[in-house]
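One protein chain is absent from this view; the other protein chains keep their places.
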Amino acid sequence: MSVFLLPDVGEGLVEAEIVSWKVAVGDVVTLNQPLVEIETAKAIVELPSPYAGTVTTLHGAVGDVIEVGHPLVDFDGGDAGESAPPLETPAAPPAAEPAESAESTKSSAAERTPVLVGYGVSPDRARRRRHHTPAPAAAPAPAPAPAAPAAGARGPLVPRTTPPVRLYARQHGVDLETLTGSGRDGIITRADVEQALRAPVPAPAPAPTRATPLGPTRFAGHEIAGWDEGPREERIAVRGVARAMAEAMTASAFSAPHAAAWVRVDATKTMELVAALRERPAFAPLRISPLLIVALALCDGARHFPGINSSFDAASGEVIVRRQVNLGIAVASSRGLLVPNVKGADRMSPAELAAALTGTIDRARTATSTPDEMLHTTLTITNVGPFHVDGAVPILPPGTGAIVAVGQIARRPWVVGDAVVPRETVDLSMAFDHRQIDGALASAFLAHVGQFLEDPAPAMIAP
Amino acid sequence: MGGEELIQLLTPEGERCQHDDYESTLTRDEILGFYRDMVIVRRLCNEATSLQRQGQLALWAPLQGQEAAQIGAGRALAPQDFAFPSYREHGVAWTRGVPPADMARIFRATVTGGWDPRRYRYSLPTVVLGDQTLHAVGYAMGIQRDGADEAVMVFFGDGASSQGDVMESFVWAASFQAPVVFVLQNNQWAISEPTSLQTRIPLYHRADGFGFPGVRVDGNDVLAMYEVTRRALDRARAGEGPTLIEAFTYRMGAHTTSDDPTRYRVEADVEVWRHRDPVERVKALLARSHRVRTARFAEIAEEADALALALREDVLAMDAPPATEMFDDVYAEPHPWVEEGRRTLSAFLTEVAP
Partner (left out) sequence: MTTMTMAKALNEGLRRALESDRHVLMLGEDIGKLGGVFRVTDGLQKDFGEDRVIDAPLAESAIVGTSVGLAMRGYRTVVEIQFDGFVYPAFDQIVSQAAKLHKRSAGAYTMGLVIRLPFQGGIGAVEHHSESPEAYFVHTAGLRVVACSTPNDAYWMIQQAVAHDDPVIFCEPKCRYWDRGEVDLDHPPAGLFDAVVRRPGRDVTVVAYGSMVKVALQAAEAAAEEGRDLEVIDLRGLSPMDLDTVAASVERTGRLLVIQEAPPIASVGSEVVAAIQERCFYSLRAPATRVSAFYVPYPASKIEDEFRPSVDRVLWTLDQLMEHDS
């Protein structure tokens, strides 16, 4: 049996009304013999028979409306040589379809939207989507996120960073959503990822990769090529923050005679205090770290030994003693070393100082410190502990009397009574301007700071 | 019909008539051959229209009524000449030897061309109206530079005559005296717009303004069409420049199978032209003056039916090409963006294929 489906004759036809039948059931018709007159939205059209054979069924009576692609006439004995489904007709048996995969997606004429000059508009193809299956990746899958990030109504924001850092983080299994960006506009930098990789509680170790070990390649304010990639010798222009650092350090090193002192202290109680403060609701929004206690200790030391908070004015032959601590914090920013300060740190409560330090450090990391923050430092902390060193001999910021380097706080053997016990210890090393500060003053100040850290709670309460 | 200057050598009734400048020198067999051509192209055209009504072609542009204009002009072409069609010139294509199935390919929408134009010395259908007139003039300029004994014929319609490219082609053909014959089939209708919207003067008069001869021929008279176009081609080959020939005829059918002419013209007008049928008048001439027997006409009709059936079989057998055919022949030399597309589609088909 052959079936003639009402074709889309491209006339704006989605359906047609049967106007008159030109044949009856039982008639033997020839190819192209008129079968039926139909009225479309546009015109009355006579349809010629695509088959030669006997009419067995007429689908519909005069006045009925037939949809395009639906059966119109059935034939018996349709000559195969003279009949074929339209190129676009769905009723074709699958076997008649060409073998090519592209062909098997041919859509139904019945479903096409008619147009003026063609078969009509294709309906959307049936979905047969298979997901793209990439070849096994060389890089390991990223480590699972340890904690769900804050999510807005439409889900968490994509961590903002550049593609090379994204790749670096993925290669090393660092989840960017767990990081806070220190770059411009809060962008996560390569340094942030590197810091996360050094964190004491690292993400699950990534599987070994082919990647060459990627160390810090920032130098003199530039991203420089790795050992194997770069030229044998390279000259880099020193500009911006890097140049400012060079000039300040040179000016300081060759004008102020530097001397140094250091002390090792048991900071176990300091660490306990930090932990306790972190539990207190009032401190909850603040970033509480041992640095806060060190800052409080320096302010307390300056209060007891004002000569430390001083500077030497060679031009006038005077020493300037300041009774306000503008506490400088050395910060490795995306653009290089910056030393902003917290004005009047000595007059702040622990909570106020914690807040002020957090703001100052964050602005410096994103290189958005205010000009005022960069001026009139009197006393400075440089926190080298995060870089996994125990101490350093820093150079004074110009115009200041002392700078204290705080080493890494770690459990080390410590003699208590006659026993060697593990304690959280830290080394404090201090450089000072020997023009106005002598060894005695420096030692007394540093010892005071050390004692403050050995037992900070009473010291914070004491006048 | 057509005015006093209409060149006619055969009346609608099939009587020969005299013209001061033109005379038919055709033999009985040649005329019978033209008759056969016209019967066959009409039959092929009917088959194609049926195939479209049966959903086998996306579109068809019927030529009914214009058989004499196309066969007369097409048969006047010498083998070495080159012709440029618009999109309704199935009759000219037939005279150039283009297989009927190849004519149908573009309407089956399995290709965008259909045949090798250099093989048949017959270019591809041009749907952007009038563009081909400039190609014809350029090709003719090439003939001039080759010093070849060839001419070019280009077909367009009354609608296309309003196109700027057609005007430009007239300017260029005149300025360079290019060996080109413009055959303007004025079938009175540009889809629904009558010729009166395209022109306020007879279209062949336009040639005067450009500086070359223009004539109006009874486009339904195959004898006149042949003689006038043959002389124009001779003129072109002789280096005497272009000619505009307005074949005054009528589009008996719809513009295409997607058109409904009952919306813009009345049946009575069509009926007038039915009496001027280009095929019937030749049949009358052959039967009356050349004593061609009824059996011979029947043979020709059978031959036409067979060709129509063959066209049907060829059309039904025409499959869509592999999808990646779209990347073939876009450029003469490989282009990376095309090849990138080929790789992407191939990968997609491979991954999504069952």
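We just call them A and B in the order they show up, numbering each chain from 1.
One rule holds in what follows: a residue touches a chain if its C-beta (ideal position, glycine included) is under 8 Å from a C-beta of that chain, and two chains touch if they have at least 3 such contacts.
Keep in mind that this is a model prediction, so the values were computed, not measured.
Remark: the omitted chain is touched by one listed residue; of B:G14, B:P99, B:P117 or B:G211 this is B:P117.
Only one of B:F107, B:Y139 or B:W273 touches the absent chain when the whole complex is considered: B:Y139. Contact with the undisplayed chain is limited, among A:H172, A:R190 or A:R423, to A:R190. Summarising the interface, chain B meets the missing chain with residues 111-113, 116-119, 123-124, 128, 131, 133-146, 164-165, 168-169, 171-172, 175, 328-333, 335-338.
Taking the complete complex into account, residues 161-167, 183-184, 187-190, 223, 237, 239, 334 of chain A touch the chain not shown.
Note that in this section only the chains that are shown with their structure count from here on.
Interface residues of chain B, counted against chain A in their complex, comprise 46-47, 50, 52-56, 58-59, 108-109, 256-258, 260, 262-263, 309, 312-313, 316, 318-320, 322-323, 349, 351-354. The touching residues of chain A, when paired with chain B in their complex, are 4-5, 7-11, 31-32, 42-43, 45-48, 50, 81-82, 84, 86-89, 98, 100-104, 106, 109, 116-119, 128-130, 132-133.
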